[in-house]
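First the structure, then my questions, so here it is.
Apart from one protein chain that is not included, each protein chain of the complex appears where it belongs.
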Amino acid sequence: MTPLRVLTLLFLLLGVLSASASAIERFPPPEFTQHTLPETAVPVPRAAAWDYIDSVVLLAALAAASYLSLARRSRRGLFVLMLFCLLYFGFWREGCICPIGAVQNVALALFDSGYALPWVALVFFALPLVFSLFFGRSFCGAVCPLGAIQDVVVLRPVSVPRWLQHGLGLLAYVYLGAAVLFAATGSAFIICQYDPFVSFFRLSGSINMLILGACLLLIGMFVARPYCRFLCPYGALLRVVGHLSRWRVTITPTECIQCRLCADSCPFGAIEPATTTQLPAIQASDKKRLGILLALLPVLILGGGFLVSRLSVPFSRMHATVRLAEQVAREQADRTRETTDASDAFRTTGEPLESLYARALAKRRQIGRGAWLLGGFLALVLGCKAIRLAVYRRRSEYQADRGYCLSCGRCYAYCPMDPRNQQAQPIEHGDDT
Amino acid sequence: MANEPNHNQKDWPPDEQGRRFWQRTATAAAVTAGLFSLIVSAVLIVNFLRQSPSRQLLAEDAGALDNPQLIEWRSQLHQDPHNESLKQRIRGLDMQLRQDYFWRQGLNQRGGTLLLIGAAVFLIGLRLAESLRQRRVEPGESPLDAAGQRRFLSVGRWAVAAVGLVLAGSILGLALRSDESTLEAAFAALTLEAGAAVGGQATLAGGDYPDWDQLQQNWPRFRGPGGLGVRAEGDYPLNWNGESGAGIAWKSAESIKPGNSSPIVWEDRVFINGADLCPDPNLAVYCFDAASGELLWQQSMRHSPAPGEDPLEIYEDTGLAANTMVTDGRRAFAIFATGDLVGYDFQGNRLWSKALGVPDSVYGYATSLIMYRNLLLVQLDQGEPDDDKSVLYAFEAQTGNVAWQKQRPVAGAWTTPIIIRTPAGEQCLTCSDPLVISYDPADGRELWRADLMGSDVAPSPIAANGLVFVVQPYDSLYAIRPDGAGDVTKTHVAWKAEDGIPDIASPVAANGYIYLLDTGGYLTCYALADGKQQWQQEVPGGEFQSSPTLVGDRLYMLSREGVMVIAQAAPSFSILARSPLGEISVCSPAFCRGRIYIRGRQHLFCIGKSAEGEHAEP
Partner (left out) sequence: MSKEKKPFNRRDLLHGGLQGACLLGLGGLSGALLAGGGKAESTVWQIDPYKCVACGNCATYCVLKESAVKCVHAFALCGYCDLCTGYFEPEPAELDTGAENQLCPTGAIQRTYIEDPYYEYTIDEALCIGCGKCVKGCNAFGNGSLFLQVRHDRCLHCNECSIAAACPSQAFRRVPASQPYLLKEADHAG
């Protein structure tokens, strides 16, 4: 076998000599007379028609959800629609595309003119927002597959204390802000990366995300829809828009008699109790508090911006260019350090180091500016929430908070004023163990 | 709570007995399905863990089928290539590994589906049982009275404050915990140690002149920031058609005076100069709105011949306005082939003007203006080397006073100087027949010179990768290390190339390669480091007089017929698009904020999305 060895070595030597560039015809392709070269197969991507079908299904589902929650007031209908959407958008379309992720596409398209936004992403981003501007969060209630998979596991929800709900609800804005920052700077699509349920829809995925998703579903048996209420970045947007909705889900079809039967019916803690009386004349201390909060808002925003801008270095490491530049800089400083695939690939491009560093530093400056905005935004959200909680409102009836109500329709069955409930058998009073 | 009372179903549940039966059935189904799901999960987890122990011995990035035993045996086989039993063992293990792998894949797939079905049955059962459970619906929270409401809101506010504090705390913790980046230090060290000349007008912040970032964002002079013809990133159009108007954001009216100079852009303004004879030279400067193309102002002045001045000779191909303007973001300056230098503020008020005398230039004076900090540098080369007529002027931008001036022993040239930054300081690099001379731009002190040039020098110098590049037309491309002193002709030429040398278009370099485009359309690529020729390609499109520009890794090359040939640059060359302007053009286009500005023979074109679709470039 020695001649073969020699031959091998010869070939290797030849290879090394000419290894400076790839795809060079080191060995001229033979010209066959008898043999025909096979074609390289190119399976076609899925048809573009799916974009249209998805959009139409989304539109129809949103319309149906709005109709069912506002006009028909049918929990059963909403539930069936939700199952359909779970099957269609979730298991059939495998969770892509979804409005939650589309937030990032829109953010990227806004800040990077080089990115061509697929129109279907824009449709998915805008349609639920438009609907919730008119009909409340019907998207969350019955259309969103992520909401649906959590909704079907709700078994015995405990009520989360109101203060905790207010507090945890703010996390969604943090997630939203961070997602927009990282998407707009082209660093990462964190919403998609950390989508806890998409691995269920695809029946595959990284083990970490499967565990995270399973944990959220387990928690979701007792704390209804934890992702929707405390994390979902798109939900945060819908919450804001939902506050402005033209029509809303009402618990009672007629008039609230303050029977209090519905007070605990909402697993999402969206029902706010009525208030007995108009508050006596607003006290000076309340006015003062509101004034202080309003005056504090600009300070908060600046402070928040400054604070978060301190994170520009760790934030910038989300971007591949910055990671690469730092790795290369470390390798330059310490020549014994092991190189990575990325730094090896960089060195084959022949790009000068200073150009890489300059690109990375420019990216970091951009992310630093974004971090200022993110900090300001978070402070604004906190401030607005506090201001909202400094204003008294009179409610003559038990009603669902527009922001928190997910239009699931569970409360309809609790209202004795609903004729459908009056015709039915009286509520059984048995043991409640 | 979640399982709403079933008021609205008339016959569900049918009666007490039926209810109990269904509840028991549902519970049993749920328990069975739950157990089933647990078993499936256990199988899947075991399946997942089973491959782990052997993989712990492997490198982190080992493939799914790598196995230490197999690797061991394979290396043994290298020692002993004739060991047939070893071969058999390897084949056996290899087969087993493959079968295992695909079996596990299949198991995961089937297991996942089974688990999903199990979970679905479990949930349905549980929900059914739950909905059949007898429950009492009790009135909940009573309406809030004033005190209750106040307490309710107050607790909410405290919760918000607490979240704010927790967030601030975690941000602080994260900021303190993350290690400092060494990137800035590495960048600074690189420019100091390696003697890298970073092309560009390096200026400090403060003072009455723009800083580095502002210059980078705009297109302040001929060939953009630093005069390098490079846009490191940004998305610029590929396709347009000047005749049909496709992809054209706007084009100027026909009334601008002719000129072969190129547009410059500062934020929302585009400047251009033009001149005609009627019958005296009439020298004009135009300022357009970058977004809409609206002509914001135009100013013109006449050339007044000095006493005893020879009648003006105009070389047709050059014209009177081949010199590109320059701006510092506050003022815009123009010079014409008549030697008239004029400065305007952004509102179009004339600040000052100078008549430097009609330069004695064979083809007409065409050098563009440049700026260094607050100095306006004018390379006024003319005549023959020993005529002693060539001068490099530095005027104060605000006043027009001469800061310094330097006689140059060179002949007339058509190049534009650049400012480079080296570890030792900034240099103003000029390139004429026969000398390449570098000056200290602050005071005009000569730093080094090289006797390399000859004939009519038109391509402008550039800098990249710690080297400066000068072109002797038709003859040679020289890469010079800019850290010398005195005459460096014999000592500081890093490398030299002689193939594909242009006579008009300037070279462009980035990302490790330099590109030369000659008038005949041959594009030659050399590696910056060693001058090794990478490839030569013929760019279809006829004659090329305008200098190529590199945008990211794309080369934009404008032919005289006005066709922009856009190609993927090194390492592999491929033409991406050919976009016609519909007019002859010899200018070098300006690339700014996603738009391309090209001066054709009749019009100034802005190529890009029209105003509504525009977003600020990050």
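Think of it as A and B in the order they're written, each chain with its own count starting at 1.
Convention: a contact is a pair of C-beta atoms (placed from the backbone, for glycine too) under 8 Å apart; a residue touches a chain by one contact, two chains touch by 3 or more.
Values in this document were obtained by computation on a predicted structure and should not be read as measured data.
Student: Could you run through the displayed chains and say which ones the absent chain touches?
Tutor: Output: missing chain touches A, B.
Student: Determine which one of B:65, B:253 or B:576 touches the chain that has been left out.
Tutor: Of the listed residues, the one touching the omitted chain is B:65.
Student: Hey, which of A:63, A:168, A:192 or A:373 is the one touching the hidden chain?
Tutor: A:192
Student: Which of these, A:63, A:87, A:110 or A:168, touches the one chain of the complex that we don't see?
Tutor: Going through A:63, A:87, A:110 or A:168 one by one, A:110 is the residue touching the chain not shown.
Student: Touching the left-out chain: which of B:22, B:36 or B:101?
Tutor: That would be B:101, which touches the missing chain.
Student: Contacts of chain B with the missing chain: which residues?
Tutor: The list for chain B reads 61, 63-66, 73-74, 77-78, 81-82, 86-87, 90-91, 94-95, 97-98, 101-102, 105, 108-109, 571-572, 574, 609-610, 612-615.
Student: Which chain A residues would touch the chain omitted from the figure, given the whole complex?
Tutor: 1, 4-5, 7-8, 11-12, 14-16, 19, 22-30, 32, 34-35, 37-46, 48, 51, 70-71, 94, 96-97, 101-102, 104-106, 109-110, 113, 115-122, 126, 129-130, 133, 188-189, 192-193, 198-199, 202, 204-206, 241, 244-247, 320, 340-342, 344-346, 348
Please note the rule applied: only the chains that are shown with their structure count from here on.
Student: Under the stated contact criterion, what part of chain A meets chain B in this complex?
Tutor: Counting only chain A, the residues touching chain B are 1, 21, 75, 110-115, 152-157, 159, 162-164, 166-168, 170-171, 174, 184-185, 200, 203-204, 207, 224, 258-265, 267, 273-277, 279-280, 307-308, 310-311, 313-314, 316, 322, 325-326, 329-330, 332-333, 349-355, 357-361, 364, 366, 378-379, 382, 385-386, 389-390, 392, 410, 412-414, 420-421, 423-425, 427-432.
Student: Taking the touch rule as given, give the residues of chain B at its contact with chain A in the complex, in rising order.
Tutor: Within the complex, chain B touches chain A at residues 1-2, 4-10, 48, 81-82, 108-109, 112-113, 116, 123, 126-127, 130, 134-146, 149-150, 152-153, 155-164, 167-168, 171-172, 174-175, 178, 180-184, 186-187, 190-191, 196, 198, 232-235, 464-466, 510-513, 527-529, 570-571, 594, 609, 614-615, 617-618.
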